[in-house]
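Other chains of the complex are left out, but the ones given are in their true place.
We just call them A and B in the order they show up, numbering each chain from 1.
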């Protein structure tokens, strides 16, 4: 088990299997040492975490949804690293989209659910540049979608 | 004619001229072997493909609009490769924005119009990481805008 995964286990997190490729797009593409991971939508197991911030979901639930996206991103990184998460050098950038009403202004607090998780799980390697914005709606009505760029070895 | 363009021709697609630079931004920037192409808006010839998913445009028309963005992206890649599309190594990542109502949830089906086209036209080189989200509105009222990162030689 990789060092990063030992930390995850201590946090009570086990990475799910990375979803298989869907049609003509794929979960990730590597170019040099940069790994581009497709947008991951909020889910726990088979259950999608749906909701709209500012309407039927509060910030704490939104942050939990963002955390689930970060877990899914790490699962994809692990798959891209052939199962060895310690090949991850650095989380480079996350772009987080929050499904919200036009009045909602706490996008950073929601996406912190992902950033805090990555910081706790990965330490310095988890500190990333970040974009946090709203979307009027997201696939399947999920509350959060986050894509990521990672540096791997 | 490049191999990729032969496939496009067999698909009945000819790449349009890439639009000229507008003001202080440009259609693409190359950094190393990575090519960053500006967001391309849905259009056919001189006609913009306007509409809002969930309101006045259905998913099939949205997917057609997304396909037009992918064609425009390839036209820019060809221009960046001095006319030789076979210098394209790989479509790395697309980010697709769908002009939609707050209730719309079929962003993936819309952006599939771009992904399926690239898969058909480019084969393995066309398989990309992807982000699909909604925007409340897009430039000139177009239905879809897609930007792309490409690896070229």
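As a convention for this text, a contact is a pair of C-beta atoms (placed from the backbone, for glycine too) under 8 Å apart; a residue touches a chain by one contact, two chains touch by 3 or more.
Small disclaimer: the values here were computed from a predicted structure and weren't measured.
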Copy number across the full structure, from 2 displayed chains: 3
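Everything below uses one rule, namely that only the chains that are shown with their structure count from here on.
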Separation of chain A from chain B, taking each centre as the mean of its C-alpha atoms, in whole Å: 25
Interface residues, chain A side, partner chain B - complex: 21, 23-29, 31-32, 36-39, 52, 95, 97, 101-102, 135-141, 145, 147
Hey, which residues of chain B end up touching chain A in the complex? 32-34, 54, 90-95, 100-108, 112, 115-116, 118-120, 126-136, 149, 151
